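Below is one structure, written out as structure tokens; comments come after it.
Left out: one protein chain. Kept in place: all the others.
For subunit A:
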Amino acid sequence: QTAMGTGDTSSKKSEKRKRRRRSRSASPAPPPPAPSSSSQAQASSSSSSRRQQKQPQHQQDEEEQQSSGDVISLSIEETNKLRAKLGLKPLEVNSSASDPKAKPGSSSTNFLHAPAKSLTQAKHSAKVQERTLIGRQKREMREKLTRLRGLGDDSDEEDKDLPAAAWIERSRNLEAERRMAEQRAKELAELDAEFDVSRLVEADVASSAYSSNDLAGLRVAHSAKKFKEGQTTVLVLQDRGVLDSNDDDAAETLINVNMVDDERHAENVRNRAQVGSAWHAANAGLEGEAGLDDEDDELGGAGPSVLAKYDSVIAADSASRKRAFVLAGGETEAPAAKSAAALARDAVAAASVSLDGPSELKLAADYLSAAEVAEAAKFKRRKRKVPKSRMLKADDLLPLVDDEEASKGRQEEGELVDEAPTMPGLTDAEIIEQTPSVADEALEDLQLLLERARRVQQQDGRRRPRQLPVVNRRDKQDQEEDSSGLPSASSGMVFDTTAEFCRSLGDASKAATAVAVAQAEARAAVADAAEAASFEASAAAADVDAGDDEDGLEDDYSIYGRRKQQQVGTWMEVDPESAMRQQQQQQQPSREQYRRRTAADDEDSMDVSDAEQAGGGGAGGILEEEPELRKGGIGAALELARRKGYLESSGGRRDTAAGSSGVSGLRAKKVFQEDLRHDDIDAKFGRRDRLSFGGGGGGGGVQEFKELRNYKPDVKLEYTDDDGRVLNQKDAFDYLSHRFHGKGSGKKKTEKRLKKIKEEELLKSMGSSDTPLGTAEKLHAKLERQGTAYVCLSGRAAAASLPSGVSK
């Protein structure tokens, strides 16, 4: 908006100036909208204000530029002026409606729709057309009819007096004309004859009359049967040598190429085909060899001859000769080939069965007569595997009982049961032989057949039950044999692996234990009777089944175990002494400890109570007596401790490396039992150790050791080299990384390191008075050698002062 076209501006300004001048000079009535527009223009909007402002002076004058609101518009005159300036033609102002016809090129005037094709009109016109057409055709027909003359018309035209006579006359005339025509033809023919045309024509006609008489004497090399009526076969002359004589034997023979090929093929096949070959079977058909033969081919040969391989060739030749027939003049009738109907009749006749049947008709019987039975029986004759003399004995029926049971079991399952009871180990034939009261062979066989059929039916079901009784018997036998050492199940003995293991352990030192037991028994006589009695009483009270040990294999230990078990379950009179004893002996001593106790080594150290116990063990008591500590001093206490297992002492059976072997080794050495009181909260939460929180030590421990609360250690981590040198942090890290990665530094680095180490060594070994390289010392030595108090470092004298091997 700001930019004003320069050209326009100037023109506009000039225009405006002109307008101003004009307006000032003359004051014609401005166009009606002008005054209103000027007032409106003064009330200018913001957007066009600048425009308006640019021409404030113009606004005072007649405002030709109308602007209603924001709209700028010119009047018609102004527009025309503008247009004239621009080079456009003026506005077309018309008061009335303009005529459209004046503008030919305008689209609105030229636009004229073509009228739509009216279907009715089209139909109407079509109908009219049709009618006119029809009318014309009719007219034509009528005209034609009028022109035509019928039979009666002629007569009508002429006299009606003698129509017959006139007709006769006319017909005669026709005849005369015909005769005339014939004559003319004859004359023409004569004319032709003069020119020898007719003869040629006749010759052609005559020659075409080629009859079968001409073929008389020719031989046909195929049999006459092959040529059927109504079929055209092309025959050609057979090849013949040029110099062959023209005898009757070598007369001209006619052959059909296809037939020759077929015959040759048949020949080859007949010669080649084996009787059992597939081709033979396929092609021979029901007729057999006869189907392969050619019809009239009959070899009257008498067996293999000298030149047997040429027989086929010769035979073929002769056959073909026989087959050939000679054409006679006239009609040679082919032998009447059998019609299709005749062929069919022949086939049917061959396959037919005479319906005469047996001369006598018998009444059909339900049962076989004796003769028929014999016939049927004759069919099979089996060899007997077992001599018929073997008779059925009572012993054979023994297994039958089991089998019957088995079969009954099967019956329950719903399977079929044999009528003949099965006996194990016998074949079918034997079975049937043995079945009593079977005299008739036929019935035997019948049963055999039934047996087999049934077996096929229940193959699986039958085998197993037959085997079962055998198996069971065997098992029972085995059991009876081997059941010597094992106690029966009804006796109430329980075996478990631990007991067995312990049994095996006990075997080793059974002898020792037996000895110990004997000795203990001897000593038991001196023992306190009251204690033993009391013990025994309690033991006896607890001992319910004393006589369980049939074999005496059960060890004291297991008896002890059993006693404990039994004691748990039974009511007991609590003897305070025995109760105390039992309490103290809650912990079951291990087998080894028991044995240790009873071992020969510890005999001397055994307590009296031990001996009692051993003696009681002999009677069946293993429970220990609490040793009386007032008798022995520390030794007894130690003994007790050892017995209880608190001490690991050498002697006797040593513990294995991983603790005591067996089950005892897995038991806890020290068992602490907390008597938890779940009802008392104070007891629960009162004395809680740090370790007992959340699963015992380590879980959620907040506090460090109470003893070590004020402990502040002075940690000094020192790392040393392989040589023992103390490494600084960097070297230590290097060392660590080398060890970690498995490879050290390279050559140069190691040299550098070694050099550094050496320097360090030198530094360490440096004297306080000297440099690490010992320069002062060397200098002193050099001075001594030179005998001077100085060393020349440079110059002529320096070269001489250097050692021999060193050059400057």
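Please note the rule applied: contacts are C-beta pairs under 8 Å (C-beta built on N, C-alpha and C of every residue); 3 or more make two chains touch, one makes a residue touch a chain; residues count from 1.
As a working rule, contacts and distances are computed from a predicted model.
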| item | value |
| --- | --- |
| "Tryptophan--tRNA ligase, cytoplasmic", "Coatomer subunit zeta", "Probable gamma-secretase subunit PEN-2" or "Ubiquitin-like protein 5" - which is the UniProt name of the missing chain | "Ubiquitin-like protein 5" |
| Absent-chain contact - pick from A:L74, A:L218, A:A377 or A:M493 | A:L74 |
| Sole contact to the chain not displayed, among A:L91, A:A122, A:A216 or A:L237 | A:L91 |
| Absent chain, residues of subunit A that touch it | 1, 3-5, 8-9, 12, 45-48, 51, 65-66, 69-74, 76, 79, 82-83, 85-86, 88-89, 91-94, 97-100, 103, 106-109 |
